[in-house]
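Everything on this sheet refers to the single structure shown next.
Excluded from the complex is one protein chain; the other protein chains are retained at their positions.
The block that comes next holds chain A.
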Amino acid sequence: MKRLRATFLILPAATLIFLFVVLPYVTVLVMSFRAPADGQPYGEGFSLAGYAQFFNEGYYAWSLPQSLVLGILTTFVCLILGYPVALHIAKASKRWRGLLYGIVLSPLLIGIVIRSYGWTILLGNSGVINSTLRQFGLIERPLPLMYNNFGVVLALAHVFLPFMVLPLLSALQSMDPALGQAARSLGAKPFTIFRRITFPVSMPGVQTGCILVFVLAISSYVTPALVGGMRVKTTTLLVIDALIDQFQWPFGSAMALILAVSAGLIVLIFARLTAMKWN
């Protein structure tokens, strides 16, 4: 009876997961093995042509390391920028905490296209930064702030910072404040306390935040497209190109799966490396 009721309770969730996760993945998986065709999305029978094309043509193959590096860099920048912010909010008084929380979440309130466009206004060759510097005679030719990894990582980190800060914050806030006092009474200086106590104890938050940002960054489309100006070729850009412009569904599906599996592997390795025996 109890078993039966439990089954009923997970039924809605199970249905949703099947409909929106399992089914699409299976469809993509099957599609990636279909034969390519001209004038229609896919042809008769099955083939490995999509996978072969990806790995044989450097134009496509190089997009994978490009995507992964972009994801890793964005994650790293978010961690470096987000950790001090989270520390600060965790220590702030109640009154300030709300305001700081709002500031951290604010990038999410603006649509992604508008925000990316905003970055192009700032970073472009005749954008705010370059034209100002030129006016003051500090530079002769515009600095390459856009259409490269620098600009894309900057814009991505801006959007995804909240996804790093929130898990960090929750880890830091659930930490017993007496831990720091105990460490001090044992003779530890503030920086030692951060290195040996605060940071390791906040590791579950670091893990969650890094995985979230990495996965989001690697699958982002609008920001690399606008800020990268099609010159930063990520796999996601090529997937959309294959599916929508070239109308090659098997090839697009194969690339999407290759990206998903690679990202999954990296997440797995990261989780292994940062595994916490104590938790």
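Here, a contact is a pair of C-beta atoms (placed from the backbone, for glycine too) under 8 Å apart; a residue touches a chain by one contact, two chains touch by 3 or more; residues count from 1.
Simple rule for what comes next: contacts and distances are computed from a predicted model.
Tell me the UniProt name of the left-out chain, picking from "Nitric oxide reductase subunit C", "NADH-quinone oxidoreductase subunit B", "2-oxoisovalerate dehydrogenase subunit beta" or "ABC transporter ATP-binding protein".
The chain we cannot see is, by its UniProt record, "ABC transporter ATP-binding protein".
Any idea which of A:Lys94, A:Arg141 or A:Lys277 touches the chain not displayed?
Counting the whole complex, the residue in contact with the absent chain is A:Lys277.
Kindly state which of the options A:Ala37, A:Leu100 or A:Ala188 is in contact with the chain not pictured.
Of all options in A:Ala37, A:Leu100 or A:Ala188, contact with the hidden chain holds for A:Ala188.
Have a look at A:Leu87, A:Met203 or A:Val222 and name the one touching the chain we're not showing.
A:Met203
Which parts of chain A are in contact with the chain that was left out?
Touching the chain left out of view, chain A contributes residues 176, 178-179, 181-189, 192, 196-197, 200-201, 203, 276-279.
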